[in-house]
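A protein chain is absent from this complex, but the other protein chains hold their places.
Naming follows writing order (A, B and C), and every chain is counted from residue 1.
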Amino acid sequence: MIIVLKNNTTPEQIEAFSKKLERDYEVTVSVSYGQDSIVVGVMGDTAGIDIGTVQAQSVVRSITRVQEPYKKVNRKFHPDDSVIEIGEGCRVGGGGFTLIAGPCAVENEEQIAGIAACVKRSGACILRGGAFKPRTSPYAFQGYGAEGLELLRHARARTGLPIVSEIMAPSQLPLFEDVDIIQVGARNMQNFELLKCLGKVDRPILLKRGLASSIEEFLMSAEYIAASGNDQVILCERGIRTFETMTRNTLDISAIPIIKKVSHLPIVVDPSHAAGIPWLIEPLSMAAIAAGADGLMIEVHNDPANAMCDGAQSITPEHFDAIARRVREVAPIFGKTFA
Amino acid sequence: MIIVLKNNTTPEQIEAFSKKLERDYEVTVSVSYGQDSIVVGVMGDTAGIDIGTVQAQSVVRSITRVQEPYKKVNRKFHPDDSVIEIGEGCRVGGGGFTLIAGPCAVENEEQIAGIAACVKRSGACILRGGAFKPRTSPYAFQGYGAEGLELLRHARARTGLPIVSEIMAPSQLPLFEDVDIIQVGARNMQNFELLKCLGKVDRPILLKRGLASSIEEFLMSAEYIAASGNDQVILCERGIRTFETMTRNTLDISAIPIIKKVSHLPIVVDPSHAAGIPWLIEPLSMAAIAAGADGLMIEVHNDPANAMCDGAQSITPEHFDAIARRVREVAPIFGKTFA
Amino acid sequence: MIIVLKNNTTPEQIEAFSKKLERDYEVTVSVSYGQDSIVVGVMGDTAGIDIGTVQAQSVVRSITRVQEPYKKVNRKFHPDDSVIEIGEGCRVGGGGFTLIAGPCAVENEEQIAGIAACVKRSGACILRGGAFKPRTSPYAFQGYGAEGLELLRHARARTGLPIVSEIMAPSQLPLFEDVDIIQVGARNMQNFELLKCLGKVDRPILLKRGLASSIEEFLMSAEYIAASGNDQVILCERGIRTFETMTRNTLDISAIPIIKKVSHLPIVVDPSHAAGIPWLIEPLSMAAIAAGADGLMIEVHNDPANAMCDGAQSITPEHFDAIARRVREVAPIFGKTFA
Partner (left out) sequence: MIIVLKNNTTPEQIEAFSKKLERDYEVTVSVSYGQDSIVVGVMGDTAGIDIGTVQAQSVVRSITRVQEPYKKVNRKFHPDDSVIEIGEGCRVGGGGFTLIAGPCAVENEEQIAGIAACVKRSGACILRGGAFKPRTSPYAFQGYGAEGLELLRHARARTGLPIVSEIMAPSQLPLFEDVDIIQVGARNMQNFELLKCLGKVDRPILLKRGLASSIEEFLMSAEYIAASGNDQVILCERGIRTFETMTRNTLDISAIPIIKKVSHLPIVVDPSHAAGIPWLIEPLSMAAIAAGADGLMIEVHNDPANAMCDGAQSITPEHFDAIARRVREVAPIFGKTFA
């Protein structure tokens, strides 16, 4: 961290400022006197420094952070890709390409089992399905909860596919006991109490980027989980909120190569939520692979017109199969193995 | 709700579509045939209709919602302003102007008691103080938790000021037993499980707008609390995320008159978080009053340079006193009583 | 400008880098060696330094600009408010509060003369009217051009009100020969060729902020005009583009106090374009005054339902009169004189 002090700062103020930094945080401070500037270099673990409080010091002109605020998810301290193992034979990251598919909401046994069988045939190796649904309206269908998870387990038993489902509160954790991957939705990306709880779980967490979260904030939320003890985090880019209205959200394709560079965690893309339009899912999926994503999470419904939620962005199993075929052709061109 | 169907829709499809709507939701449907368009009008309680699923019907061209999706917080069904009573003699809304003030984080007994006494003298009638702090970094100071709340209670006992503090998870609810107003932070605005829990509490909730939440989503989150049984909701505009970097957030001043028009709930403004710069707090406070806000929530710290969090946006008690004097002059011009 | 170099930079590289900076720009460079950092301070006129090119040097880690890139519009070098004189007896800035009003587009003699008389009676001292209209669609009404300006001049002759109208290209300049204030629209805020031309004109320029322009970019566009020789610039905040859809744009109320602090130029607010809804114009006008604006520019039409453009955001002369009365009451509270 480089702190530039105001030119008229007195030696006593510099001394007091430096001492305070060393006392409040575990850092070492060195002062350089330029002809026109007084620059304070701060070394050591600067991640805990409260920028806001440093800025509040009357002697400070500007602060430049030269170290990322995340540590455990930082590639600098973990150069190799993290590979997340999901049950036997399924892994996310590390050169493989993973298809996650399933309905927005689990509706009944027939629906979820049918979809599961279809997407497995097409090449998906993880089944998604919502049991607890975060809906903007309290009057909208909220998901079948525990019962929905039970139906997911049945579908897993039948197909062998590991399952991923969204958790909305720490109190639901017992219900997720044997859910293979626990998903944190975009709206809960900065629900820090939930993140801390999930840091104590020994299963992988799929963390979705918040609608208005910067890439750095996204990584800091992953850091919360890792700092609490769980380093099995799969990131998921699903579009950010912008002024454009022709898509539901704006897929931030640049986030993929950036995250691959600065972090060792795998990242998958959810084109269904990013686009909100079925025919856009294929081109966005292709772009995601080309940009370096480790996988895709796609909403598939056997009967979108009768889906209990988000039918408008779901694709049919046949459409999904066509996309999966393209994935099979394209993934190797971008260095990914798709079994 | 007005649904325009595609021109080539057959009479059988129209019939099936109408029947489905009437069957799935408690609504009545009427079809109008124009020369060039088939328009389906949907009457009744359309709040529960899943737009996404309707859009997924192959016959649908476009959907226009003509009814707001919120009911309990809608001024249409509750024309008078809601007035939220906070203990004896303190109320938010209904023509009074309310000052809420206090530190970002409760740090120790002396600090909170000192600030409480100061802001009370200046005219604040509610004391704010953070005990659980939602921080972007897991390594940043997270607040003193239960102990912080205890210190807040002491300050209340000494000054008589009711207290408001932020809750971060349903499990913390027992600790908030006698906290006068429970605050939901911007990052938890769509933590629906938390909102549902707070809907069962019999105390006022101060709900902050999310960084990337539309006004409608903001009101829908208030609706969650109200629909769960608690209609004592105070809204708080605190700035939205935009491309501008000279302010921490962009205060959406238009949200105030819009919310006053469409909802009966009181709305206060937090200029401290919106601006992130101390000298901006006064002009933004004045603008908030002029735009029709029911109150202000301002961060005050006796020693911003040594604050444990967000010192850079805190003002001193003296600065707060100067702003309070201006509020006293200005509020009556805009039809508000400030005792 | 403070440039932090990479730690492994060799003395030869530092020397070469410093020499290059001194050679390419008129600056002096001083190097400070901290224990953990090499910091290069750059003094002198850094406004011409191309940040992109400095960043491209392999030895550079980060750059912090400590000097604003604007000079002529910077309050640092011109501490007093600029006051722009518009004909006799009308001035913008310097403690007065200015109402500018008139129709979106000049339509015919009766219309513009009628509106001019009305808004003058209410207290407006400048008449606005569009002759060249920048429309998103090539098929929409594009304004009456030269003829529209002629009608504006007639209205000026009758009422004595100075006139302001929008220019869209340098080639139109001869037509604006005796237009009192030349307006640059939001879409042309970075039409630099137009700005340079207007820098050679000896009349005031009203410069609107671009929809996605930062405050700094806004000031840099004013700097273009000033650097070309014309320092009579009136800034106009008219809302920025965000994700919120309930207003046409989001009025950035914070921009007003910020610009008043960093620049000496006057700033007016256009609530009509910011809101896009007639009933919002009054509260936004009040907020603008409270935040420190020097004036308001409001669209007034005698018959909004038959306006040739933007009728939806225009108010009637009666409505404008009611707002002007409020301005008369409120402006003095915020230190402004409204004659």
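Keep in mind that, in the parts below, a contact is a pair of C-beta atoms (placed from the backbone, for glycine too) under 8 Å apart; a residue touches a chain by one contact, two chains touch by 3 or more.
Quick caveat, the model's predicted, so the values are computed rather than measured.
S.K.: Pick from A:P11, A:G229 or A:P283: which residue touches the chain that isn't shown?
M.R.: Only one listed residue reaches the unshown chain, and that is A:P283.
S.K.: Return the single residue from A:Q13, A:S30, A:S171 or A:T250 that touches the missing chain.
M.R.: The single option touching the absent chain is A:T250.
S.K.: Which residue numbers on chain A touch the omitted chain?
M.R.: Looking at chain A, the ones touching the missing chain are residues 212, 214-216, 240, 242-247, 250-258, 261, 274-275, 279-280, 283-284, 286-292, 329-330, 333-334.
S.K.: Spell out, residue by residue, where the missing chain touches chain B.
M.R.: 2, 4, 28, 30-37, 39, 41, 43, 61-62, 64, 66, 241-243, 245
S.K.: What is the set of chain C residues that contact the non-displayed chain in the whole complex?
M.R.: The missing chain touches chain C at positions 47-48, 50-53, 55-58, 69, 134-141, 168-172, 187-188, 190-194, 196, 210-212, 217, 220, 223-224, 227-228, 241, 304-314.
One rule holds for everything that comes next: only the chains that are shown with their structure count from here on.
S.K.: So, comparing each chain's Cα centre against the centre of all protein Cα atoms, which one is closest?
M.R.: So the chain sitting closest to the middle is B.
S.K.: Just give me the whole-number Å value for how far the CA centre of chain B lies from that of chain C.
M.R.: Computed from C-alpha means, the inter-chain centre distance equals 32 Å.
S.K.: Determine the centre-to-centre distance between chain A and chain B, using the mean Cα coordinates as centres, and give it in whole Å.
M.R.: 27
S.K.: For chain C, jot down the residues that touch at least 2 other chains.
M.R.: Answer for chain C, listing residues that touch two or more other chains: 242-243, 245.
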